[in-house]
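Right, one structure below, let's go through it.
Apart from one protein chain that is not included, each protein chain of the complex appears where it belongs.
So that you can tell them apart, the chains are marked A, B and C in the order they are listed, and the count of residues begins at 1 in each.
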Amino acid sequence: MLGNLKGLLVTLSSMLRKPVTYQYPKEHKPIENRYMGFPVLMWDSQISEPYCTGCMVCVRYCPTQCMTAVMKDNPLHAEGVSKRRKIVDSFEINFGRCIVCGICVDVCNFDAIEMSHEHELSKYARNDNRSDLTRLLEMGRKYQEETDWKPKTNAKESEEEASS
Amino acid sequence: MVDQDINKKLDTVQMMVNMGPQHPSTHGVFRMVLAVDGERIVDVEPHIGYLHRGSEKLCEGEIYVQIVTLFDRLDYLSNLNNEMVFCRAVEKLMELEIPERAEYIRVILCELNRVASHLLFIGTFGLDVGAMTPSMYMFRDREKIQSMFEAVTGARMMHNYIRIGGIKNDVPDDFIHRMKSLIVELKKGLEEADKLLSFNEIFLARTKNIGTMSAKMAIEYGVSGPSLRASGVPIDIRKDHPYSIYDRFDFGIPIGEIGDCWDRYYVRLEEVRQSISIMEQALYQLPDGDTITPTRFLLRPPKGEVYVRGENPRGEIGVYMISDGTDKPYRVKVRPPSFCNLMTIKDLLIDTYVADAVVILGSLDIVLGEVDR
Amino acid sequence: MSLIIDVGMRVSLILGLLTGLSVVVLSLVWVERKFLGRIQMRMGPMVVGPYGLLQPVADAIKLVAKEDLLSPWVDRIVYWIAPLAVFIPSFMIWVTIPISRDIVIRNMDMGLFYIIAFSVLSIVGLVAAGWASSNKYAVLGGFRAAAQLISYEIPLIMAVLGVAMLAQSLNLQEIVNQQDTYVYALVQPLGLLIFFIAGLAEIGRTPFDIHPAESEVVGGPFVEYSGAHWSIFFLAEYINTFAVAALTVLMFLGGWLLPGLSGGAITTVGVLVFFAKTYLVILIIFWFRGTFPRLRIDQLMSFGWKMLVPLSFLNIILTGCYMFYGWPAWLMSIISVTILASVFWLVSKRMNNTKKEYTVHIYKPESLEVKNAG
Partner (left out) sequence: MAEKDKAEEAIEPINRLDAKSIALQAMLPGIVSDFKVTINTAFDLVVVAVEPEEIKQICLLLRDNDETAFDYLLLLCVVDYEDYLQVVYHIYSTSLKHTLVVKTNVSPEEPSLESVTPVWKGADWYEREAHDLFGVSFNAHPSLSPLLLYEGFEGFPGRRNYEMPEYKEW
């Protein structure tokens, strides 16, 4: 009998405490700094071109094969503005297949892809979340603005290596 | 004559009740066909395989780094423990040295994951028995753990954080501070569950002496983890064959007495306390240093085969891996703890009531993602 | 002409009762969800209306507008009649439940008898619903409901009988009026407890929600019902809950009476007092729901037959002695409390005797060295 009474007291005491709910659509739980949302492409605002060179490393290592990338010659390199010889022509990530594992970020040599904080991407049709280069870069710029993202130094070096 | 007629009219048949795969308390897509005589269960036929994704076959076509993500999805309530056991298998084969700090962080996070898993068990077990409040309290506490994971690994469930050779990146700066306050909150929440459920007379009546599993039966079936220890068999891989740095911590193994549902429940509750104690010790001892031994991304472990055991929240997980020297394993086979624990369901259920079936199944704490792989 | 007025009067009374009960049910749904939410440290409904006040209305609209799914194997006639067979009795008992002095649709001298007689009828509806649904869970739930309701009817009636003996009347107005010096809860704490527990079992509330047990028989007799038909069951369930709370208040807690309240104010303020008391009892019912696990059907039966039935008979005998020998009221309450305490003590002692079992050992091998990090 005592156990029952104890239980009643526990529920009563927690009734008097503050609820822990987040009223979801109105208020969001704060996102942690390291939160891994869907991968997006980064924008090099100094030269105004994407970091991505379309080297296909992420495509090869993706466990679910959710990406495709195509490379082209960089017109800005010909003008001498950019160090990148090659640049991404088209890039597509199917967020419907992406499992947000972060392997693409690990393998990328150019710091071009990053796990953003994007996570609320529900759409009405199945393939509406196939994101092309423009959308990815747009999301990437949003991520760059939200956080003070900087390319890693070793990536800079490898970039120089690749372009030289 | 009359008697015979009566007998004829009173001829009874057993009722076949199909429980699952869409029953609310089969914990996933488990299905059992019960033959019941009134409320009493006469026969059980368990069916699994509704979540079979062929993970082991998939492993043969993926490189080692990618397999870690597959292991995340086996037992989706204790992802880090799964990752750890696979990474240990590869590390053992390659004879990699893991930095001290990485080991500590691994252990802290794995124990935290164990706590999260057990909290979920306590909550859902309460639901199975019919109390709806414990699940809410436990989810409240588990949510804090998930936030902690989010802060450390970047993901709430599918972390891909433990890597071959160490961990993905170092913990954030305020990790120790946050962990300490988290532990205090967890302790409080656990006490609440303990008071609310453990010694409630109705709960005792529902779980005491229900689904008793003897030690002999448990060993015969290869039951492991808390379900085995509830039967009074003190087997814990962390103690018997200490892996990682578990031999550095002072912790006990909770042992049940007769192996009924209540023992299985309380062993898990007690295990949370032990895990919290391990975390406290590990946080105290946490050294500085590197967090990963650099390896090539395209790993090629030497030829050979290896069997690695680890203690998951649900029991003993084992990974049997054969490497043929290429970048993909030749064969990966997982010993899924839930799979072995679930095998006993037929023996446990016979001659109990329909209401007990739910409780017994709940007390085994299965995860169908792991049973079906 | 007078006939027309009479009939019109009655029809409007019944419709008014229906409307009033619907409003009460809507309020109960809101109260339950909010209260359970707070118990579980949630907020409960918050979106529809201020503090989610319109949530039950939204739910009702959704339920009525919902497609009524029908399995092809159901026994249609029984299937359609069953909700009514549950709803009508639970509605009918409200005809004679007074909500304040002289505010009652029909003041019957056999009021309690009528209520008890009608409330038993709803079992038929539950069993019929279970049977007609052509679903095995529903059948199991229906059987459970039958077993549970029939066996808890006995202690319920016995507890009511104790009150009737005290008041020397079956009229609820009369029973309340008798309580103006002291409420019967003081004289018969045993009867109150038995009535409350048996009432919980009657309406299938936690810890006795065995026939609709969601984790076992997924809603019991109501599995196959949807939309408006399901909502009728729902309505009946809440009306029953309210009825049990109201009867508890009327029979044991003094109804609309409040110390210091007298004269003409009783009729008007009494309504508020009655509702306040009833909602308090209902909150206790919801509190139980938020706290307790569910019993198993055989444990429920053995609890009913081995504990409640003997206790209720004891209560009757005690009341009889009290009435016959003209004991003072305080003696009666002391005896009742003693019996209650001894039952509590016996149960706790039984638990304590077996307390040894209820532990888990911590096993630590001796050869354990605590190493420190290098």
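FYI, contacts are C-beta pairs under 8 Å (C-beta built on N, C-alpha and C of every residue); 3 or more make two chains touch, one makes a residue touch a chain.
Keep in mind that what you see is a predicted model, and the values were worked out from it rather than measured.
S.K.: So which of A:R17, A:R126 or A:K152 would be touching the chain we can't see?
M.R.: In the full complex, the listed residue that touches the missing chain is A:R126.
S.K.: If I consider the whole complex, including the chain that's not displayed, which of B:L186, B:V233 or B:V367 touches that chain?
M.R.: If we include the chain that is not displayed, B:V233 is the one touching it.
S.K.: Can you work out which residue in B:L93, B:I162 or B:I202 touches the chain that's missing from view?
M.R.: B:L93
S.K.: Which is it among B:Y221, B:Y266 or B:Y353 that touches the chain not included here?
M.R.: B:Y221
S.K.: Using the document's definition of touch, tell me which of B:S227, B:S323 or B:T352 contacts the absent chain.
M.R.: B:S323
S.K.: Need a quick check: the contact residues on chain B for the chain that isn't drawn.
M.R.: Given the touch definition above, chain B has residues 48-49, 52, 54, 56-57, 60, 92-93, 217, 219-223, 233, 235, 240-241, 302-307, 309, 316, 318, 320, 322-326, 330-331, 333, 335, 339-340, 342-343, 372-373 touching the missing chain.
Quick note on the criterion: only the chains that are shown with their structure count from here on.
S.K.: Which two chains have the most C-beta pairs in contact?
M.R.: Here the largest contact count links B-C.
S.K.: Measuring from CA centroids, which chain ends up nearest the centre of the complete protein set?
M.R.: Centroid comparison flags B as closest.
S.K.: What whole-Å value do you get for the distance between chain B and chain C if each is reduced to the mean of its CA atoms?
M.R.: 40
S.K.: Could you grab the centroid distance between chain A and chain C? Build each centroid from C-alpha atoms only and quote it in angstrom.
M.R.: Centre separation, chain A to chain C: 55 Å.
S.K.: If you average the CA atoms of chain A and of chain B, how many Å lie between those two points?
M.R.: Computed value for the inter-centroid distance: 31 Å.
S.K.: For chain B, give me the residues that contact two or more of the other chains.
M.R.: In chain B, 133, 137, 140, 196-197, 199-204 touch at least two other chains.
S.K.: Can you list every residue of chain A that touches 2 or more other chains, as numbers and ranges?
M.R.: 1-4, 7, 10-11, 14, 20
S.K.: State the interface residues of chain C toward chain A in the complex, per the touch definition above.
M.R.: 35, 37-43, 46, 287-288, 290-292, 344, 347-348, 351
S.K.: Using the touch rule from the top, collect the residues of chain A that touch chain B in their complex.
M.R.: Chain A reaches chain B through residues 1-4, 6-7, 9-11, 14, 20, 29, 32-36, 61, 63, 99-103, 106-107, 115.
S.K.: Can you name the residues of chain B that touch chain C in the complex?
M.R.: 15-18, 23-25, 36, 38-39, 100, 104, 126-133, 136-137, 140, 196-197, 199-206, 208, 234, 239, 247-258, 262-263, 266-267, 270, 274, 285-287, 353-358
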